[in-house]
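Of the protein chains in this complex, one is absent; all others appear in place.
Right after this comes chain A.
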Amino acid sequence: MKVIVDQNKCVASGQCVLATPEVFDQREEDGIVVLLTENPPEHLADDVRQAAVLCPAQAIWMEEQEKNE
């Protein structure tokens, strides 16, 4: 799973941080999203998906990578 954020679309709502603090943070000065890791571990996939769905600015995407095995 690869996570992509668009800082220009982000409205600093912090919903992603509430959903998955392991993956998202907000900039100190204006609260715009900061991605802590582009490739979070699989066990966080559901939480990241929840963040992407809830984001009120539609600023988060996930690229699910095909598993090799």
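Basically, contacts are C-beta pairs under 8 Å (C-beta built on N, C-alpha and C of every residue); 3 or more make two chains touch, one makes a residue touch a chain; residues count from 1.
What we mean here is this: contacts and distances are computed from a predicted model.
Enquirer: Consult the UniProt record of the chain that does not appear here and report its protein name from "Succinate dehydrogenase / fumarate reductase iron-sulfur subunit", "FAD-dependent oxidoreductase", "Diguanylate cyclase/phosphodiesterase with PAS/PAC sensor(S)" or "Peptide ABC transporter ATP-binding protein".
Expert: "FAD-dependent oxidoreductase"
Enquirer: Considering the whole complex, not just the chains shown, which residues of chain A touch the missing one?
Expert: Per the touch rule, chain A residues meeting the hidden chain are 9, 11-15, 17-18, 26, 28, 30-31, 53-54, 56-58.
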